[in-house]
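Before I ask anything, here is the structure I am working with.
Just one protein chain is left out here, and the rest sit where they should.
When the chains are written out, they are named A, B and C in that same order, and each has its own residue count from 1.
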Amino acid sequence: MSWSRHEIAARAARDIPDGAYVNLGIGMPTLVADQVPAGKQFILHTENGMLGMGRAAAEDEIDPDLINAGKIYVTEEPGAAYFDHAESFGMIRGGHLSYCVIGAYQVSQDGDLANWRTTSSTVIPGVGGAMDLAAGTRHVFVAMDLFTRSGECKLVRSCSYPLTATRCVERVYTDHGVFEPAQKGFRVVELADGVAIEELRERSGLDLVDAVAA
Amino acid sequence: MSWSRHEIAARAARDIPDGAYVNLGIGMPTLVADQVPAGKQFILHTENGMLGMGRAAAEDEIDPDLINAGKIYVTEEPGAAYFDHAESFGMIRGGHLSYCVIGAYQVSQDGDLANWRTTSSTVIPGVGGAMDLAAGTRHVFVAMDLFTRSGECKLVRSCSYPLTATRCVERVYTDHGVFEPAQKGFRVVELADGVAIEELRERSGLDLVDAVAA
Amino acid sequence: MTVDKVVPSAEAAVADIGDGATVMISGFGPPGQPDVLIQALLDSGVGDLTVINNNAGAGGKAISELFAAKRVRKVVCSFPKAIGSTVFDELYLAGEIELELVPQGTLAERIRAAGVGVAGFYTPTGYGTELAEGKEVRVFDGRPHVFERPLFADFALVRAHRADAHGNLVYRKTGRNFGPLMASAAEVTVVEAGEIVPVGTLDPEVVVTPGIYVDRVVLGTEEGR
Partner (left out) sequence: MTVDKVVPSAEAAVADIGDGATVMISGFGPPGQPDVLIQALLDSGVGDLTVINNNAGAGGKAISELFAAKRVRKVVCSFPKAIGSTVFDELYLAGEIELELVPQGTLAERIRAAGVGVAGFYTPTGYGTELAEGKEVRVFDGRPHVFERPLFADFALVRAHRADAHGNLVYRKTGRNFGPLMASAAEVTVVEAGEIVPVGTLDPEVVVTPGIYVDRVVLGTEEGR
């Protein structure tokens, strides 16, 4: 049984310590906000100029001046602060954000990340804050499905898609388990129930080192 | 009759346009604030983080958190703003301050400025914001006496004191008149009543070009 | 004269923006976007513009129209992809618009560098990616960094929440974004404010953009969009 998107998010949230300053990417990573373990508080950063971001706004809470980086209306937590883009990305680049959770097209065994464009020539390229977050955040977590819809593994020896940043990814949370780039392959930190490491080795062709805690 | 300190300040103030953002150095330059011509408004900058600085505080107006760069208690004008040192010197370096009036030990005919230290080995060096103001402000005015107490001219062919910045001074306001660095000498823009250019040539040994408006 | 930067109309405020100008436009998505000034720019008929705006075609209705009307020769931005709009996409894929894609933080820092008189800086962002191709790389403390230059503009069009006649500005929530940076990086900064208040009523402690950066202030709509 592979993990659901919510379970992937919950698994990532478990590895983020109490009091962490966290940036969550669009899509699956956003779900981490709903999976904060009891007893922990995360302070959420959105790169368009806010710390202390709250959940998505309900219909009657919408403030047209309050959106997140995905351009979704959001709310404000007590202790929030607004700032300009130089300050917001200074925080990121300066290593003040302790964690980010982002999506990916590919993660290589060197920790290289590809998540901003494919090689398709009919898609408009757009990078946003992805390169800054990947290069600047202290702990870069990726949350994604392990395989594409067409069955290709998104953990790779070397990225074929254009890079977002080199040697930046610390952990990858997927529907099949949790992985860590380990230069000559990946460390398998945890597997979803019923997922066999041998089967993953075969499907991915990767060197997977069993590091699942006994 | 040479000009008084207040007259020098008033002469400089006449050349600063209405609405200008102005930084005034310690000493004689500070007097410019009291000589703003009728019909003009200058907005004063102090490099320790304020625009819209007012006059010196009277005894009963002293706020311990409100000082100028000379560490004198000052007041706040309507429309003032406070900011940090990166912003304050960004304003200076970025060329947003239109005028500064500063003191000098020497100004060379190339417009080089020496105003931060002498060559004495028993004096503690301290530069403060002098180099930033000289290098960054759009129009750098100097206000000073033309001669030292021992009679040496402070307009020179080449500075013997350590430089603050190169090729930065636009005009020099002195007790004897107003001068402009002109590469091969100085242009004499105006002379105090009774001051003869020939006499200044003799005392200074400089090439002085008469540019006094008829 | 008492300093007064208030201009009677948006039309007057953008009248000297000519063909070929480089124009910064504040906003991240709709918040902080100066719709009234953009509309005036559109109405002025000016063209061949270089626009610096984080979201380009994805920034909202007003700015999209600038693209649709083919007034923009080149865009400098981090994220031009629009959700629910294909205006930019069609121009780009047809080769009718030039795109300089810049990582968002590098875009912000380059604009700031222009404002503060820094001639260049080294950032780790972008190293090893195609966006750093051709750029100088230098290693500091074992880590490769990319050299980036300041980004200036002829004009900045900035949306503020409140302004006074000195040009002091405050913003509202995530509408702040690029406004304070762009205000400092252009030859001429034109501000559209939701409200113009008397000088002396903005608390000097909370002014975000001091008036020194601002040349003209126009009254905008109460809401930015």
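The rule we apply is simple: a contact is a pair of C-beta atoms (placed from the backbone, for glycine too) under 8 Å apart; a residue touches a chain by one contact, two chains touch by 3 or more.
A quick note: this is a predicted structure, and the numbers were derived from the prediction, not measured.
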Contacts of the hidden chain among displayed chains: A, B, C
Contact residue for the chain not shown (choose from B:D18, B:D84, B:E152 or B:D207): B:D84
Which of B:N48, B:Q106, B:T174 or B:S204 contacts the chain that the document leaves out: B:N48
Identified contact with the non-displayed chain, of C:P124, C:G179, C:G194 or C:P210: C:P124
Absent-chain interface as seen on subunit A, which is shown: 18-19, 21, 39-41, 43, 45, 50-52, 76, 78-83, 86-87, 89-97, 136
Where the unshown chain meets subunit B, residue by residue: 46-50, 63-68, 71, 76, 82-86, 88-90, 92-93, 112, 122, 124-132, 135-136, 162-166
Positions on subunit C where the hidden chain makes contact: 109, 113, 116-124, 138, 140-141, 143, 145, 149, 170-173, 203-206
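Basically, only the chains that are shown with their structure count from here on.
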Centre-of-Cα separation between subunit C and subunit A, whole angstrom: 29
Centre distance in Å when subunit B and subunit C are each reduced to the mean of their C-alpha atoms: 35
Multi-chain contact sites of subunit B, meaning residues that touch two or more partners: none
Residues within subunit C bordering two or more other chains: 112
